[in-house]
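The structure is given below, and queries will be raised subsequently.
A single protein chain has been omitted; all remaining protein chains appear in their positions.
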Amino acid sequence: MSFYAYKDIIEAGDLVLAFISRGATKPITVTPGEVLNTRYGQFEHDLMIGMKYGSQMAGKKGYGFIHLLHPTPELWTLSLPHRTQIVYTPDSSYIVQRLGVGPGSRIIEAGTGSASFTHSFARSVGDKGKVFTYEFHEVRYNEAKRELEEHGLMKNTVITHRNVCDDGFEIDNHKVDGDVVFLDLPSPWTAIPHLNKVIAEDRQVGICCFSPCIEQVEKTVKALEDDGWTSIEMVEVAGKRWEARKDMVKHVDDVVKRLKDIQDRKSQGIEKLRNVNSTAPSEVSSTESTPEPPSKKQKRDRGFNPFGKGTRIKEGDDQYEWRDVTKVESEIKSHTSYLTFAYKNPNRKV
Amino acid sequence: MSFYAYKDIIEAGDLVLAFISRGATKPITVTPGEVLNTRYGQFEHDLMIGMKYGSQMAGKKGYGFIHLLHPTPELWTLSLPHRTQIVYTPDSSYIVQRLGVGPGSRIIEAGTGSASFTHSFARSVGDKGKVFTYEFHEVRYNEAKRELEEHGLMKNTVITHRNVCDDGFEIDNHKVDGDVVFLDLPSPWTAIPHLNKVIAEDRQVGICCFSPCIEQVEKTVKALEDDGWTSIEMVEVAGKRWEARKDMVKHVDDVVKRLKDIQDRKSQGIEKLRNVNSTAPSEVSSTESTPEPPSKKQKRDRGFNPFGKGTRIKEGDDQYEWRDVTKVESEIKSHTSYLTFAYKNPNRKV
Amino acid sequence: MNTKNRTVITANQHVLIRLPSEGTKIVELRPSGVVSLGKFGSFLVDGVLGYPFGQSFEIVEGQDVKPILSLQHSSDPKDVSEEPEGDLNKEELTKMFSENNQNIIDIGSKIQKLTNDDIEELKKSGATSSIGQHIIDQMIAGHEGFDKKTLFSQQKYLRRKQQKFLRRFTVEYLGSSQMLQYYIDKDLPRVIDLSEESLGLLMTYGNVRPGGNYLLIDETGGVVLYAMLERMGGEGQVVLVHENEHVNIIALRHAGYSEEYINRMVKTIDYLQFLEPENEKINWEDKSEEELAEMKSSKREQYEKRRERATAINSVIETVQNGNFDALISVSTLHQPTLLPRILDTVGGSRPIVIYNQYKELLLETQHVLTKDKRVLAPSIFETRVRPYQTIPGRMHPLMTMRGGGGYILWGTKVIPQEGITAVGRGI
Partner (left out) sequence: MNTKNRTVITANQHVLIRLPSEGTKIVELRPSGVVSLGKFGSFLVDGVLGYPFGQSFEIVEGQDVKPILSLQHSSDPKDVSEEPEGDLNKEELTKMFSENNQNIIDIGSKIQKLTNDDIEELKKSGATSSIGQHIIDQMIAGHEGFDKKTLFSQQKYLRRKQQKFLRRFTVEYLGSSQMLQYYIDKDLPRVIDLSEESLGLLMTYGNVRPGGNYLLIDETGGVVLYAMLERMGGEGQVVLVHENEHVNIIALRHAGYSEEYINRMVKTIDYLQFLEPENEKINWEDKSEEELAEMKSSKREQYEKRRERATAINSVIETVQNGNFDALISVSTLHQPTLLPRILDTVGGSRPIVIYNQYKELLLETQHVLTKDKRVLAPSIFETRVRPYQTIPGRMHPLMTMRGGGGYILWGTKVIPQEGITAVGRGI
């Protein structure tokens, strides 16, 4: 298992993301003898060993299942408990694209936070690049450090316990030489002046400051301008997730038929039968109708009921006509942070 | 013609909105003897008289047409030249709904601007309500006044030439007694303190301040708080327009067939015929294909060309398979203004 | 006539109660009655009568109330010099101010020493005005990390707690926005995902105003109808088409309109009557005076009822047959592409056609049908979304989450096509 490359077969000691359901992915370290308990059943680690990554795995009792996924920075982000602010993929993917992060990039990241973006950076810069990440909160620093070690990301990542706003970014034994800066700090403007000592002098450097409040942006823009950064632009990223659904087609002709049916039943006094347990509802007497399953026969006589009102209908049920529709999440992330981008150039031949 | 109610038949002197095409609606006053010239033809006013509102009207030469529409505040807004900032319908409709504007409301509006929102207010408050609108820019004031008079809106509208930030809202011979305030001013915070003299004392008053910049919002919020307004909330309204389109379904099987066709033609040397004027292209020799229109026979032999590449195809052409899709405008209004809402209460029994 | 008082809190009216938790409640103000707000306490109706709508109150002693400036302001409204921000425990906050949250260990509820039982105990212990405040004080005392939070996060924390325990409420006029808000909170599918901004756009594009004559399809239980009646101010008429035997306008139960008023403003017709008017008209001939004189009183009563019903049905069928409606407004789950072509002709020339749907895909299908039909000019699909901000000075940003959805609106204009006109270019 590695965040740098895929492997195919699960081995003992691997980090596996057990996909239980949408919104519930549990990271586990495959350990002989252990069992994963979920509301969809129990899953023995021993049986996972030797399975292919991506396999669907049945529960111990033969029903219920999970999927065994290989970790990636994005799936890892989804599996994180919301213990702290996370830079989500719509933001992080845009920052990486816009600042041209790639193999060989040298990243300065403060603070580390949940380290989810650190994973993404480490994956992208490869073994030719480097990620310097700083966290001032001691507990979070220790957690992140342990995690980065466990995930094997120390090959190209250096984590430092530091309040960069006071103490800057310099690190003993390392020439930071950063060309991409990401600041997710309450007051990035106090950190910006410290950057001059650690950013590259022979090429353009890009920065993104990530601030939830507009007033922080104003101060950040001022600090960037004062320090010679140019092409300053602030943007917001809005990410939405849509799901495919099906919506029943209800023709007005069927409404008219139903109203006529009610009229007929009324004039024939059939309405009186409503509360009697009818075993032969009128609507199945039609020769065109398909035979009803036994469960349906038990139901209350609803007369002609073209849209199945009052009964449980599975979305997409073949007995009805449907249209494909999309539905957005019921609660959307309407704001993460403002992203302030800028560039600094040596402004001389190099 | 009236912005307060519909009429059915066009008469001389009516304001008619000539709908020429999407994005081109021309307001005309129907005047015997005059002619409307458009790129879709000439249209005689004399012939409009007696026609029904909503009619499609043919051009003088028998081809080309326009539609003759009855004015409404919304259609009027669409017909306005973009001579000044307009409060567009997504914003105005939300403000009216949120502040509960309806029959009997007493509106204070500053500035009048293009008077498009004034039209909407006047329509909504009816003859039991009143709209007091203020414009400090003399040319705009005169234009708006003339327009409101021409449109018969003076029944419930009072327009005043005034810099309300300096001189307040009081009007001789009128008790303003406003319960809905709309401020579209560069510095609403200078106007807010003047409101106390003209807003209702016996009921809740709602306000909406319309400001493009966030710094204006901060000053506005402060001024509202200082002046005892509560439940302050700022929102943005995003409006988008979508169009129904059709996208061609391109099956990979057809791609494969085309690749095979190219292979076949190559091996049979048919490719050599490419530049020769072929009168019997191979693809129409199939018995299944429908006879082609003469124009198609002339076209260059493209071999099997399932998606009609290189030819002009009308969207929705029956010879191809299509899917319904929606497309947003190529340029969207990403920002109009920030809307700051607040309420002021008498805070005593009335 | 509409007997509602829109400005002053009046007995026997349904009103909206807004709570510090941002929850909403619809209650009827019965004179001398008591309104219970659950964990927020209960209050005597008479205490709130006579104030203008929009007034906020705090429960002080027992079930008495005092007016306050707003849900966020505990003070008497006369004392407007009070700082609007951080009025709560400002001293403690300042005392405990710390520059940043470097030393905070964010492990959520573990830090909170006060158990839920403790809180329940405290709530039982007294019914004074300070009960909420008292609980909050105790919680602060029990919160180990509180003095390590930043001033801002302390305030945020207190605000959250305040929302949970303070016995405050606002009495709002039950307008259409409030009615919709109530259903959005309680039963979103009932209003088919409709948002306030979409409702506003429906009313504006529908050109709803006093004196109009509208054709309405409303499957929201009458929320859309209620909004229209609000905009019409007692003048004009709505013909409401419904798909069941009886119309469902449950939302109007709280409207405070008299039956006579509703009967005058709203005519109902089912799809069968609408689409097959000739079959559904009731053959009715008034009996002669002599015949009537001979009837028994019970028979006579029955006759009058049947007569009334026949007249009403025939009258609304005739209204539809005469057509020339000032707008068609449809908020429905029925398949519009097959429905609309059959009812379009009842709408007058140059009048708006406004169709709401929760799903853009279904309006897409509808737009294609209308574009082909030619009786609706320039139909387009509109999406409007409102994004609220936090406006705390120095901490301004859009709210981090909001409700998705809100629906889409197709708007076009009913026109009268002429046969045999050739377009130049596209024309539309």
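The chains carry the letters A, B and C, assigned in the order they are written, with residues numbered from 1 in each.
The rule is short, and it goes like this: contacts are C-beta pairs under 8 Å (C-beta built on N, C-alpha and C of every residue); 3 or more make two chains touch, one makes a residue touch a chain.
Quick caveat: nothing in here was measured; it's all calculated off a predicted structure.
**Q** If you put the missing chain back into the full complex, which of the shown chains would it touch?
**A** Hidden chain contacts in the full assembly come out as A, B, C.
**Q** Check the options B:Thr31, B:Ser79 or B:Thr326 and report the residue that touches the missing chain.
**A** Of the listed residues, the one touching the omitted chain is B:Thr326.
**Q** Would you mind spotting which of A:Gly13, A:Gly50, A:Gly104 or A:Pro193 touches the chain that isn't drawn?
**A** Only one of A:Gly13, A:Gly50, A:Gly104 or A:Pro193 touches the chain omitted from view, namely A:Gly104.
**Q** What residue numbers in chain B mark contact with the hidden partner chain?
**A** Missing-chain contacts on chain B: residues 83-84, 136-137, 139, 163, 186, 212-215, 240, 247-253, 255-256, 258-260, 262-263, 323-336, 338.
**Q** Residue-wise, where is chain C in contact with the chain that is not depicted?
**A** Considering the whole complex, chain C reaches the absent chain at 361, 364.
**Q** Using the document's contact rule, name the residues of chain A that touch the chain not shown here.
**A** These residues of chain A touch the chain that is not shown: 4-6, 8, 19, 21-22, 39-41, 52-59, 62-65, 67-70, 72-75, 89-90, 92-94, 96-98, 100, 102-104, 120, 123-124, 126-128, 202-204, 214, 217-218, 221-222, 225, 228, 230-244, 246, 324-326, 338, 340, 343, 345-350.
Methods note: only the chains that are shown with their structure count from here on.
**Q** Quick check for you: compute each chain's CA centroid and the global CA centroid, then name the chain with the smallest gap between them.
**A** C
**Q** Per the centroid of Cα atoms for each chain, what is the distance between chain B and chain C, given in Å?
**A** Inter-chain centre distance comes to 26 Å.
**Q** Could you tell me the distance, in whole angstrom, between the mean C-alpha positions of chain A and chain C?
**A** Centre-to-centre distance between chain A and chain C: 33 Å.
**Q** Would you kindly tell me how far, in whole Å, the mean C-alpha position of chain B lies from that of chain A?
**A** Their C-alpha centroids are separated by 37 Å.
**Q** Enumerate the residues of chain C that touch no fewer than two other chains.
**A** Residues 360-361, 365, 387, 396, 398 of chain C each touch two or more of the other chains.
**Q** Identify all positions of chain B at which a residue touches two or more other chains, and write them in rising order.
**A** Chain B, residues with two or more chain partners: 214.
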